[in-house]
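Here is the structure we will look at, set down as structure tokens.
For this view, one protein chain was removed and the others were kept in their places.
For chain A:
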Amino acid sequence: MTTNDHLLQSETPDRKTQLILRTRDFWGALVLLGLSAFFLWRTSFIPLWGENRAGVKGGDWYNSAALVPWGIFSAMFVLSLVLLRVAIREGGAKRAMSSVGIGWDRVEALRFTTLAVILFFYIAGLVPRVDFILCSGLLITALIYGYHSGHVARMVLAAAVVGFAGIYAMALHLPRAAWAQHDDDWLVFALWIVLTTWVLWSERGNRLARVIPVISVLAPTILVCAMAFGFRQNVPNRGGLIFKQIEYQYYVTLKPFWSGK
């Protein structure tokens, strides 16, 4: 721990929060400076002074598509400099390289990382490729089990299960043409069953554990059916293992039955 870190520890909680915020602002301002410089450079590709394009003169500068973006990114560049100045003046730069200075919390970082892994693989890997009821059921089970009690090991297990399913789906069925395959649906189904069994076994006597399977089955099923048949909206992966059967039974069995045909 550096002298700066010791000084930070002796501050009042409010002051400490503010000092940590300024250290983060220091890094934030640098990122913003970089981004605004990058986008100013990209904006230079958009004609501003009414260039000729294939012999046809473009609009004047005041009508250019680059005018407002120039203003936005220039303003962002200037404001980032102001933020950087404020952060440096309040000691943000001095503590920038220390974990205490930026307010690093290992458990919190792990919580965020595992959640980011779960959300990334759910959205990018599972939703496009796996039946929505199955992947959402797995997500709900993993999230409740992983984060309700705050145990780090459970967070890691939840992320590992969803991450494994997501990596499998993405690795084997990355192109859109392969999204209709069902082996990843079966894998997710198996993982969901295993995780649910593990939750029920390890949390014997806990009322919440008994509720998790009910929520994870009912919530996505009701939502996807209400969306598809009630509001007639698009739903992800209509050809999914379970939804395909529901849709078939709805149109072939239920609808004719209701309409008396």
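Assume a contact is a pair of C-beta atoms (placed from the backbone, for glycine too) under 8 Å apart; a residue touches a chain by one contact, two chains touch by 3 or more; residues count from 1.
Please note the rule applied: contacts and distances are computed from a predicted model.
The complex appears with one chain absent; UniProt names that chain "Putative tricarboxylic transport membrane protein" among the candidates "Hydrogenase", "Xanthine dehydrogenase molybdenum binding subunit apoprotein", "Putative tricarboxylic transport membrane protein" or "UDP-glucose 4-epimerase". Contact with the chain that does not appear here is found for just one residue of A:99, A:149 or A:202, A:149.
Considering the whole complex, the residue from A:75, A:167 or A:194 that touches the absent chain is A:75. For the options A:16, A:111 or A:182, the residue in contact with the chain missing from this view is A:111. One chain is missing from the display, and on chain A it is touched by residues 21, 24-25, 28, 32, 39, 42, 46-47, 58-65, 67-69, 72-73, 75-76, 79-80, 82-83, 86, 111-112, 115-116, 119-120, 122-124, 127-128, 132, 136, 139-140, 143-144, 147-150, 208, 211, 215, 219-220, 223-224, 227, 231-236.
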